[in-house]
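All protein chains of the complex are present and in place, except for one that has been dropped.
For subunit A:
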Amino acid sequence: MYKLEVSHLTKIFGKRQKQALEMVQEAKNKTEILEKTGATVGVYDVNFQVKAGEIFVIMGLSGSGKSTLIRLLNRLIDPTSGDIFIDGQDVAKMNEEELREVRRHKINMVFQNFGLFPHRTILENTEFGLEVRGVEQEERTRLAEQALENSGLLAFKDQYPDQLSGGMQQRVGLARALANNPDILLMDEAFSALDPLIRREMQDELLDLQAEQERTIIFITHDLNEALRIGDRIAIMADGQIMQIGTGEEILTNPANDFVREFVEDVDRSKVLTAQNIMTSPLTTNIDIDGPTVALNRMKKEEVSMLLAVDRKRHLKGSLTAEAARDARKQHLALAEVIDKNVRKIDPDTLITDIFPLIYDSPAPMAVVNKEDKLIGVIIKGRVIEALANTNDAEE
């Protein structure tokens, strides 16, 4: 038996829903339906099953209905039709009392903007689920402190949410859900409001947690990389309908339709690719200002062993290796004296196919410079190979 099973789930907002439903069946698009009937199709005929202990990721652009879908699962939004089975019980048909029991014991949620109560301390926030369940004060404090301990936030238990950073707040949001020990965890774009570094940390933490506890997690995101990192299986949504469900590999290698194909690449294959399309932002050091220590520091932070050297006006001057910087530090030289001026420069409009042969004999990454000799990007081997592989696939 599946932990969670969703069949023919539909949600339409607004009036004249019948007419809207007919139009969806005729495969009319959302805008057309809205103009005609004034009804919005949130989710249409969604079916999927999730096994216990699986991380099931739902992806889609904004407006694809993914947030509506996750709220249908715990009935924050009532479905228009369809069924949601949790452990074989149909949540969609439950009365308020039964639904409340399910929400208290089986299914909890983590929110995009953390959903913490600003008037309660971290501890009071964490024990909220236990409090509404009517757990004794002592017991719920114990459980909440345990959950905070696990996420390393026990020291902050008497603070208020707005005294914490975003990452900490989201850990509290997670701890609040976990303190309840639910079978199913719903995560609605839980990491989208965090900055990329913290986001990656949180993803790792979630994976560690999952390795330990094996909960069923429904995870919503609009970020493909995030989905690929943590999802056991991924469902891609558009216009309220699921386009494809599969593992990351399946979706990348075998997209079900054009929409998915376009979605999983961030480059448009119909265009002939040039350097501009595949360059990434360069990691630079400013030789007019930085000294060798600053440069080394940046390499350490960015986890690279080479930087491009520019002057104050972003004109490309050369490249700087870690060894050269270290020498400069030892001998008290300026960076300008140790940089390697021999850097391959490329025009932004160079075709990939022309770049490919150059890559093999270029020691440093290739710099993309514009007409004024200003650095605008950098080409990395991996990107070129990936791009070429994709174009070849398309030709087959």
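By definition in this document, a contact is a pair of C-beta atoms (placed from the backbone, for glycine too) under 8 Å apart; a residue touches a chain by one contact, two chains touch by 3 or more; residues count from 1.
Here, contacts and distances are computed from a predicted model.
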Undisplayed chain, where the name is taken from the UniProt record, one of "NADH-quinone oxidoreductase subunit", "Type I-C CRISPR-associated protein Cas7/Csd2", "Glycine/betaine ABC transporter permease" or "Nitrile hydratase subunit beta": "Glycine/betaine ABC transporter permease"
Residue touching the undisplayed chain, where the options are A:Leu34, A:Ala52, A:Leu76 or A:Ala322: A:Leu76
Given A:Gly115, A:Pro255, A:Gly318 or A:Gly377, the one touching the chain that is not displayed: A:Gly115
Selected from A:Asn29, A:Gln137 or A:Gln163 as touching the chain missing from the view: A:Gln163
Contact residue for the chain not shown (choose from A:Thr37, A:Asn180 or A:Gln241): A:Asn180
Subunit A, residues in touch with the chain not shown (by the definition above): 71, 74, 76, 100-105, 107-109, 111-119, 121, 128-129, 131-133, 158-160, 162-163, 180, 186
